[in-house]
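Starting off with a structure, shown below.
Only one protein chain is missing from this complex, and each of the others stays in its spot.
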Amino acid sequence: MQRIGVFVCWCGSNIAATVDVDAVVEAVKNEPGVCHAQNYQYMCSEAGQGLIKNAIKEHNLTGIVVCSCSPRMHEATFRKTAEQAGLNPYMVEIANIREHCSWIHKDKKEATEKAVILARAAIAKVNLNTPLRPGESMVTKRALVIGGGIAGIQSALDIADAGYPVDIVEKSPTIGGKMAQLDKTFPTLDCAACILTPKMVEAAQHPNINIYSYSEVEAVTGFVGNFDVKIKKKARFVDEKKCTGCAVCTAKCPSRKGGNEFNCNLDNRGAIYIPFAQAVPNVACIDSTRCIHFKTGKCGICEKSCSAGAVNFDQKDEIIEQKYGAIVVATGFQISDVTKFDEFQYTKHPDVITSLELERIMNAAGPTKGTLLRMSNKEHPKDIVFIQCVGSRGNTCRDKTYCSKICCMYTAKHAMLIREKYPDVNVHVFYIDVRTPGKNFDEFYRRAVEQYNVDYIKGMVGKVWENEEGRLTVQGVDLLSNRRIMLDTDMVVLAAAIEPSEGVRNIATMLTASIDTNDFLTEAHPKLRPVESPTAGVFLSGVCQGPKDIPETVSQAGAAAVKVVGLLAKDKLVTSPCTANANELMCNGCSTCERVCPYGAIDYIDKEVNDHGKREVRRIARVNSALCHGCGACTVACPSGAMDLQGFSNRQIMAEVDAICK
Amino acid sequence: MQVSENTENKEFKPLIVAFCCNWCSYAGADLAGTSRLSYPAEVKIIRVPCSCRVNPMFILKAFEKGADGVIMCGCHPGDCHYSTGNYYARRRMTLLFSMLDYLGIDRARTRVEWVSAAEGQKFSLVMNDFAKTVTELGENIKLGDLRCKKQQD
Amino acid sequence: MQKTAGLIKKRVLELLADGTVTKVLGWKEGDFIYDVTPASFLSAQEADGLVYSSFCGANLSKYLISECKALTEGKILALLKPCDTYSFNQLLTEHRIDRDKVYVIGVGCKGMLDIEKIKAMGIKGITKVIDNGKELDIKTIYGSKTCKREDALLEKCLCCKSKNFKAFDEIIDPEPETKEEKADRFAKVSELEAMTAEERYAFWQEQLSKCIRCNACRNVCPACSCMKCVFDNPVSGVSSKANTDSFEEKMFHIIRAFHVAGRCTDCGECSRVCPQNIPLHLLNRKFIKDINELYGEYQAGEEVGSRAPLADFTFDDAEPSVVNERGNS
Partner (left out) sequence: MSEDIIAISGINPRQCMKCGKCSATCPAFEEMDIHPHQFASMVVEGRIDELLASESIWKCLSCFACVERCPRSVEPAKLIEAVRVSVLRERGGSFLSPDEIPAKLDPELPSQAIAAAFRKYRK
């Protein structure tokens, strides 16, 4: 039997004016387990707390009930008080007789009766409380960043600057991501490479950063503070330490039929290649699917031409195992498939391109050396049509339901750059809505319309076809004048929807991080914890969480880094003891609890149990208290009642119900 | 808005148990208190970490022990502190209440409301309305007597 | 039927002889031809008592939980009818049995008979039942009787789930899928739903008051496979050893139905074994009907590893107020 003390607070007149505090004390004195009850003007005051401490010692109390304001207000205070008096802090329960009673009822008798009932419920609960102790786990002071685009680079730099080692895992041979492919950035029109490449170099040279390029995460186990990660370093058949990046081999490689991914396959590259001049690491890589040596065993020109002797056809994939305390997911995005939109002729006509392809065409290092040309005949275009929202904002199988967010701005950028450089080119933009929230964004778009005379047409394009002159005819509608529009043009640029990178589902599964129906990673809280995954220790950076532009990505990357640093700064993690716990003898191992756990905190082990003398190996659930947040979803899902929540156990809540319904 | 002034049934005061999740609805109830938005004293609140902690057995227990109405409040769908708890709770309560209805227990005696921490006003309105409904229904004896059909003489 | 029984027995003896299986789970005849009971057989001699007749309604899958545990070598052979394989899959989903330890012979089934229904027709002293398709020719010690076959079928067979086996190692004498229209298994649930709340209450009070808490429903139910039932678990807050607290008594059937909701394969064993003839399956079918209507068609045990509806959700699930809205329409 517990020895319970009940402390009724007046809260000045806040409670005492409506609740007869003396009557409450009298009423609870005879409740089971209660051996002390008193009231006081301000329980939360120094004196009030002193009174509680004294009573705990004097009456040898094993549990206390404070009838006062909301537990959201002073539960922590009174837990500390109890702890100072040598009582386990989780032996404290609060009866909320202010917000839930004295403040909302006027009739003193009614309010007093209710206060007594609320006190009884708390007493009934504390009778079943058990001392709980917070768990502890160690923190490995090293972070992993998955993805080496601008999001990953920024997060890595910020974590590294705070003094913690970081590994970046990037699946392609260089870091830089999509931003490296961009020509200019809105709304300032500065060159993407000029602001990105210094950051890439900084990351490469940072003493705390280690880059695993051409590598992928293979497996993740463990939990916050203690992740065990397997990284596959794919064979690039070039010794990273020896290669000087001179690019002699890439020029001499005779296998040149395959597309160059960096230029959106608008031109070709060799089987041995460096993605672009500023690549980090600036090391060649052999694409074994295209290399003649791997197909026929012959050739070997690259090997012969390499003065550093870096080419090594025998290189094998390597598995690296490393421990991490925190993981940042920065897997970014890709352009969604526009081949589904056959009305736009993307697959049929080389002059129908995506905006990313246009970026490469406009870029000085791109396939046309920065000259705007039609890809069909390499001639200068006279008219260009931009089509917005291709694959965004729809609800059919061809579309994404969301707005891709960046297209309105980059189209305004493209339109403006073209009009600036080639005033003879007419630019038309078919749009549904122009969405430009952001600092200096709408001004930017207005400049395109007002200063650069870009022709914005509210309406969509129905179809595009090649006309007799070999140009393209665009059939659309102008909704504002309710007119059919027919335009002859030289190029059509599709603002294709963006979508999370292909491998994100796999990575999310490994991390037990949740993803939404669009494959974007879910935040722990959409408003208050936007850079954390619900899985503790996993953080989100960049477009993997949702469409965003560069400045937003960089801010989120920084925010994620701060969260990582905050975690790594701790030597030990203290975990709330109010977690779920499976009773080994009752657990069926049915896996139902695992399915409803939002944190992946439950796994199963085969364990020998002693069930009243009968020894047998059973499959039973095991809760990792470092991961469990104590929501209780599993406790209700559990058919046998084996799963229970400490601090809010089945019996405790049942006892409260009992006390209230007496 | 005072339920106690119900003239028809003046002596009958229903017993209402409200399960509130710690992060939204309990805070909403606190806000109702801070804003002095009254609701009947018959409503007694039990704090749970999340609406998904509400075991149907708690609700059955309340009814069996003589509660006249049970209401469960949680974060609005999409706003759960634990991301997904209220989605599970929503399914569980829908099915449980449908079952109670199937057994002939007045469906107006059970309710689920989503109340955020900012919705003190809503909390008070909901509780007033629910108390009024349950008061009009009168005493609930049905569930406890479901297996107690008197033998025919 | 006799042919099938012969084939089964032959195959069982073979598998016992060649050591593929060390134990057989099947049915054996009782004192009368209709009181067939589940039984296990360890040897060829024992297996002589194995029967397969129109009274083999019992679902054997649940016995596999304890049999799998007890098994030390070889495999256990289980004879499963098509509908039993759903329960088998559900138990696999819940990791209650070990697939590697079980050798499943799927046995074809034309539909099983309900002896209670036959007796209720006043037919007694049965010695043999001959199935003539639409009619049954029943030999009794008082002479021959006939009755319509569908009047004598078990409830679960009237709305047979499938003639296909959802799990098996081999199949003996499968039946083709029935072409005739099956009875609507939710007909009675719909009928109850259409009643007034008072009528429903009266119906259930009448039915549930008959319960003697013999626990037969719980013991036979393949979904009630818990190591320790909540009703026997002192920390669950449900069980009560003392008579002063009648919570468990009063709420037993509701809680049990909720616990198996989304996991119940609708095998109908609960109603079949109830000595008081309480239509317990109507509670389970209410949940199944609601789940199908609100969250999409779901058949527990259709496939191994499927996510039970109560361990799942969608962002735009119906609000609980749907109960009121449907009720008022």
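In this document, chain identifiers A, B and C correspond to the written order of the chains, with residue numbering beginning at 1 in each.
We adopt the following convention: a contact is a pair of C-beta atoms (placed from the backbone, for glycine too) under 8 Å apart; a residue touches a chain by one contact, two chains touch by 3 or more.
On a predicted model such as this, the values are computed, not experimentally measured, just so you know.
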{"item": "Missing chain: touched chains present in the view", "value": "A"}
{"item": "Contact partner of the left-out chain, one of A:C35, A:L51, A:V477 or A:M510", "value": "A:V477"}
{"item": "Selected residue (touches chain absent from view) among A:G459, A:G537, A:G558 or A:P639", "value": "A:G459"}
{"item": "Candidate in contact with the missing chain, chosen from A:G50, A:G394, A:G438 or A:P551", "value": "A:G394"}
{"item": "Contact set of chain A toward the excluded chain (per top definition)", "value": "343, 389, 393-396, 398-399, 432, 458-463, 475-477, 479, 482, 484-485"}
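The rule is short, and it goes like this: only the chains that are shown with their structure count from here on.
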{"item": "Chain-level touch network, classified as line, ring, star, complete or other", "value": "complete"}
{"item": "Chain separated most widely from chain A, comparing mean CA positions", "value": "C"}
{"item": "Distance between the centres, which are taken as Cα means, of chain C and chain B, whole angstrom", "value": "36"}
{"item": "Contacts with 2+ other chains: residues of chain A", "value": "596, 637, 650, 653-654"}
{"item": "Multi-chain contact residues (two or more partners), chain C", "value": "230, 236-238, 310-312, 315"}
{"item": "Chain A to chain C touching residues, read off their complex", "value": "517, 583, 585-592, 595-596, 604, 616, 618-619, 637, 639-642, 644, 649-651, 653-655"}
{"item": "Residue numbers on chain C that touch chain B, as the complex places them", "value": "189, 192-193, 197-206, 208-209, 211, 230, 236-238, 246-247, 249-251, 254-255, 257-258, 261, 283, 286-287, 290-291, 294-295, 309-315, 317-324, 326-327"}
{"item": "Residues on chain A engaged by chain B in the complex (per definition of touch)", "value": "70-73, 96, 98-101, 103-107, 110-111, 113-114, 117-118, 121, 514, 522, 524-526, 534, 578, 596, 598, 629-633, 635-637, 645, 648, 650, 653-654, 656-658, 660-662"}
